[in-house]
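All protein chains but one are shown at their positions in the complex.
Just so it is clear, A and B label the chains in written order, and each chain counts residues from 1 on its own.
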Amino acid sequence: MKASKALAWFAIAIGVIYFFVPLIGTFEFSMRMRRGAYSFDAYQSVFSDAQFQSTFGFSMLMALFTIIFGMLLVVPTAYWVRLRLPQMRPVIEFLTLMPLVIPAIVIVFGYLRLYNSSSWIPFTGSIQGTNMLLVLSYITLSLPYMYRSVDTAMRAIDVRTLTEAAEILGAKWPTIMFRCIFPNVMSGVLSGAFITFAIVMGEFTMAALLNRPAFGPYLQLVGANRAYEPSALAIIAFAITWFSMGLLQLVSRFSKMAPSKA
Amino acid sequence: MSTASTSFIDRRTVVDWLGIAPFMIFAMMFLILPTLYLVTGAFFTPDGQFTFKNIADLFTPSILSAYWISIRVSVASSIGGAVIGFFLAWAIVMGGLPGWIRSGLLTFSGVASNFAGVPLAFAFLATLGRTGLVTVLLRDWVGFNLYGTGFNILSFFGLTITYMFFQIPLMVLILTPALDGMKKEWREAAEILGASTWQYWRMVALPILWPSLMGTTLLLFANAFGAIATAYALTGSSLNIVPILLYAQIRGDVLHNANLGYALALGMIVITGVSNILYILLRIRAERWQK
Partner (left out) sequence: MSFLVLEHIKKSFGQTQVVKDFNMSIEKGEFVSFLGPSGCGKTTVLRMIAGFENPSDGAISINGKNQNKLKTNQRNIGMVFQAYALFPNMNVFDNVAFGLKIAGMNKAEIDKRVKEMLKLISLDHLADRYPYQMSGGQQQRVALARALAPKPQVLLLDEPLSALDAKIRVSLREEIRQIQRQLGITTVFVTHDQEEALSISDRIVVMNAGRADQIGAPSEIYNRPATRFVASFVGTLNMIDATVADPAANTVKVGENTVKLKESIGALKGGDKISIALRPEAGSLSESAKGDTSITGTVVLSHFLGSVIRTKIDVGGNLISFDMFNSPDTVQPQPGETVTLRFNASDFLIVRD
């Protein structure tokens, strides 16, 4: 079996090269701003850029709204489907997978046509309206991930039995929802939240076509105009993604330690 | 169960359906209607007459070439991602490596598969661009002039290998559970019946894995086909893939025919839709065997 182990190490080596070399290259490039010496000048330039701060803040705000409103939509729906309408599950699951099939650019194209200032719901007629539409588009984009992580968490804790137990003990549905269900699916909610955060922060297509000052379009602008700042931003973006995924791993490890279903 | 009157049962059913109303309204408004609008719009002229002309117009050389480039980039990056991803997944599941390599690779794949879009383009520009680290190192250490060979990161090949940065991890993430499902007894049974390693892979393992491999490659294909941000940031409009064309159309009606834009979108949906349906069918097949 020796040959296969050597081959396995070789495959890993290829993987490591493919993944790490671009990251190292980016980092190295980002350090080259000052002539002749490595420095963090590019990062300084980025962080002190007012536009960086404003677009970063804007995207974070959008991410927050996406997560909150997305979860307010997804969690009760997932719960309801499990409890009362299991026959609708295939339909709901199909719908939540649609955003993975239909490219984002097509979706936002549809929005622009359907909800522009001269249509029946003129989302794009105002700044606030457009922001709302942006959040709604982000919810759509992250729907597959949010729904799946919440649904998986609900399946693991068997919401049906939990609800029945709570009902027998006399609880009414708001109590059940917020004191029995939500806390137990928190791991699923958090997982979905972290993926959503990563997606929204890096998103370009929706924000660009809806003309909002988000982080994605800002990145593209810097890329077109500056030399070293883009790679610094790339490292920052990678760090954000890594940070989100890292939190996700933490959460999922935490939930594994929680008592599993009988 | 309960001896309630029919009116109570009706109310309960109504409440049941009311519960998923918010989601259904959301899906309607922000998923189904926009898509339907585009799809139906593809079959109408700007004056509102039903026509197949828009679909026919998709087959003009410039648009066809856009689809063709998109298909080529997607096929190349999905096959490349599938092959390398398969070897990586095989390595961590069956390669006899220490456990931390597996968890490390899976964690990293989770991150890397989400690291697409504009920053990815920057990363590859910084690495393989004219003054990128690898280009410079190859020149200084090995005397190899990368750009002298005609290589250019701002090209079909450049875009393909950039896409593979998130295609490979995606393949690893999806294929690892499939490989986990390969029972070690199959290998042992094959061995004790006299099979060599190659015979085992040829007659047992690859046939069993084929639906998963094919299906995931299709998923990768659809994934690449719909992507725009990376391409936009890397090759701009120089590589005229369909999403870029659609972007230009949305921004500035470069096709001078809004309905043709709808047809463009319809073409994209059809291609990604068919790929995903095939993926689902293959996955059902794979799961049926691996009971």
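Heads up, the rule we're going with is that a contact is a pair of C-beta atoms (placed from the backbone, for glycine too) under 8 Å apart; a residue touches a chain by one contact, two chains touch by 3 or more.
All values derive from a computational prediction rather than experimental measurement.
Displayed chains that the missing chain touches over the full complex: B (touch as defined at the top).
From the set B:S103, B:S196 or B:S238, the residue in touch with the chain omitted from the display is B:S196, counting the whole complex. Only one residue in the set B:I71, B:L137 or B:I208 touches the chain that does not appear here, and it is B:I208. On the side of chain B, touch with the chain left out of the figure occurs at residues 183, 185-186, 188-196, 199, 203-204, 207-208, 288-291.
FYI, only the chains that are shown with their structure count from here on.
The residues of chain B lying in touch with chain A in their complex are 16-17, 19-20, 22-23, 26-27, 30-35, 37-38, 41, 84, 87-88, 90-92, 94-97, 101, 105, 107-108, 110-112, 114-128, 131-134, 164-165, 168-169, 197, 222, 225-229, 232-233, 243, 246-247, 250-251, 261, 265, 268-269, 272-273, 276. Of all the residues in chain A, the ones that touch chain B in their complex are 1, 4-5, 7-9, 11-12, 14-15, 18-19, 21-26, 28-30, 73-74, 76-77, 80-81, 84-85, 88, 92, 95, 98-114, 136-137, 139-140, 195, 198-199, 202-205, 209, 216, 219-220, 223, 230-231, 233-234, 237-238, 241-242, 245, 248-249.
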